[in-house]
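Working notes, structure below.
Only one protein chain is missing from this complex, and each of the others stays in its spot.
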Amino acid sequence: MTTLDADTVRHLSEAQVSVELQTEDMTLNIGPQHPSTHGVLRLVARVNGEQAYDVKPVIGYMHRGYEKLSEVRTYPQITTIVNRIDWVSGYANEVPFIVAAEKLMEIEVPERAQYIRLILTEMARISSHLVFNASYPLELGAATPLFFALRERERILDLLESVTGGRFHPNFNRIGGVKPAYGSGSTTRKQVQDLPAGFLAETRNAMDQVAIAVDELENLVAGNEIILARTKGIGILPPEVAAAYGVSGPNLRASGVPFDLRKTQDYLPYDKFDFDVITGENGDCWDRWYVRLAEIRESAKLVQQAIDSIPSGPLQAKVPKVIKVPKGETYVRAENPKGEMGYYLVSDGGSGPYRLKIRSASFSNISMLPWILEGALVPDIIAIMGSLDFVLGDVDR
Amino acid sequence: MDAILDLFDNFWVSLGGKLLLVALMIPLIGMVIGFAEMKLSAKMQYRVGPYFAGGRWGWAQLIADGVKFFQKEDIIPTDADRPVFKAAPILVLVGTVALFVVIPFGPGLIFNDLDVGIFYALAISSLSTIGVLMAGWSSANKYSLMGGLRAAGQLIAYELPLVLAVVGSVILAGTMSMQGIVQAQIDAGYPYIVFQLVGFVIFMIAALAELTRIPFDMPIAESELVMGYVTEYSGFRFLFFFLAEFANMFTMSAIAVTLFLGGYWLPGVPQDVLEWAGPFILMGKVFLLVFAMIWFRWTFPRFREDQLQSLAWKILVPIAILNIIVTATLKVVF
Partner (left out) sequence: MTQSPSEGEAAASAPEEAEVHPLQEFADRVAAAVGGDAEIQFDTVKVKVPADQWVDAHQTARDDLDLVFFSWLSAIDWANEVEAGDPLSEEVDERFEVMSALSDLTDGNLVVMSTDLDKEEASLATLTSVYAGANWHEREAYEMFGIDFAGHPQLEHLYLPDSFAGNPLLKSYPLLSREVKPWPGTVDVEAMPEKDEPTTENPES
């Protein structure tokens, strides 16, 4: 038997301690099939207990090569592709592309068409933000706000469908205006090509309803202590980091930057209307949720103002039957529900673009995931990812 | 008739009868609560809920669901620890069944009135924790493991407030027998919630955590851990977890009713009426609490694991201890 002198005892105890405390990190694969990754995002994280390190997003499960495809398609065909990028707000994706093509062709779009585009874009924004407001509390464990939000979204989608024929992929824009749909006006029996009768009045009502529902949602979600505990101070994104990563849209505004492309760009006549740019204070999950909620109200306000002042006139400018876009390059950026959506269009005078660079918001928005998720707890990973409101189609294009 | 009743004097026959009763009660109660949850959640969410099964209000929905579960393939992951994996759901259900033993449904209407009834109930209720941990460990799935560990941490943390919350009523009643506690409340003429409101609230919070229901459903947390410790389960094994959850809602509520709300007793109801009305009164009270649980489930989001721990250790345990001290002091003084 070995004698237990002080030295051996110390060694033994140390050995004991080191054996007992030996822990191993676990590699956790979140996705591509996981309830909270909004599709097929995959995160590879090193997990120590509940804490995650070295989070590596793996994307591309949904890459459809739209940039390549658009090189072999004509301009009218590309609108069908681009509204599949961010399918939650399909309509809003078409607008900047069409505006880019119109810019190169130097077409003056009739004002009524511009107003219709604005109305539908804002409705797409409302529906996208409502999806966020539905899914975000669900990711935090509250199931009921989902139904409150989706009920309102259904209202919006029904109206969008009544005009465009599609709930998700409207494909309603044409170069030079919007698709002339047969409808009948309220004051004449003559068949005219315009919005369906009663659409504007219905939409105005729907916006009133949405405004009420937003108050209801705020009451339901914001008044909840647990939601506050789960989102306040979680996933803080400083404005400098957001800018360097190209994080845009509500995520950027939640970090306190009052930057809204609707105020600075002229792709749609936003300068004619009065709306506020909503900003957050701390850039945490709570602010990102709140900014989106409040933006629904602003969008509803915009739609109502646009309906009140929509001019009459044609829906389409005169465009050639065969669309050929003159040689040139332009970049048109727009404030989409998810953030900055832009198209860098290089045309060589042909019927399709020579190169179309699609700048999608979610791609940049989630490129900072490794930064923001470093050291986060697993439940916070879900809370942070949900608050960024990305769509995989918008990431992978 | 008498002959049949005499037959029940035989130990084995009465045991068999009791077992049969429990075996029937658990699926029945599970189904009633499950159906209530479906319909109530639908009402809270502007939905209709189950509608077609059974022809009216979809009353047969859960029967159809149960049949469906039995038809499903029983999948066991290749890497799973097979015996443990198979035993886990049974252990969870056994814990629930064993709790039924000490619930007093009426005067003399109890499967077995143990002297240490409440002690037994609290001890048994942690049995299902082991089942949950076994399920999480044996599934060979990282999400299951995390769910199982969360469950273990959570159930240990909430066992203490649960026990401490009970002590107040036990001090007031001066007995640990479940029948004795109800009888003490009848004798006192008021349910103990009057003086034990704090204890009742702590008990209900801790019970929700024990049941791993929202806002404390981190071990399952479908948006984080897919389905936690039940991720790999399918078919009737999954049904067992499902059933245990609903039956546990019932038993936990029944214990709370017994301890704080006067059990099967209502003020002003004479003893001979209680003889037959007791179970109905108990059920009524229990379903009130179950309704509250369902209501919470569809209103609240879930806590984070560390927030739950600090709630248990920093708030519930000190308040519960304070409650015991105040109760004991008052008991001695008056």
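Should a chain be cited, it is by its letter among A and B, assigned in written order, with residues numbered from 1 in that chain.
Just so it is clear, a residue touches a chain if its C-beta (ideal position, glycine included) is under 8 Å from a C-beta of that chain, and two chains touch if they have at least 3 such contacts.
Keep in mind that what you see is a predicted model, and the values were worked out from it rather than measured.
Participant: Since one chain is left out of the picture, which of the remaining chains does it touch in the full complex?
Facilitator: A
Participant: Of the residues listed, A:Glu94, A:Asp287 or A:Glu340, which one is in contact with the missing chain?
Facilitator: Answering carefully, the residue with contact to the hidden chain is A:Glu340.
Participant: Going by the touch rule given at the top, which residues of chain A touch the chain that is not shown?
Facilitator: On the chain A side, contact with the omitted chain comes from 59-60, 63, 65, 67-69, 71-74, 76-77, 103-104, 106, 112, 180, 185-188, 190-195, 197, 200, 239-241, 243-248, 252, 257, 259, 261, 263-265, 310-316, 320-322, 324, 326-331, 333, 340, 342, 344, 346, 348-352, 354-355, 357, 359, 363-364, 367-368, 371, 396.
Note that in this section only the chains that are shown with their structure count from here on.
Participant: Touching chain A in the complex: which residues of chain B?
Facilitator: It is residues 41, 44-47, 142, 146, 214-215, 217-218, 221-226, 298-307 of chain B that touch chain A.
Participant: Which chain A residues qualify as touching chain B in the complex?
Facilitator: Touching chain B from chain A are residues 26, 28-29, 34-36, 50, 137-144, 146-148, 151, 224, 226-227, 229-230, 377-382, 386.
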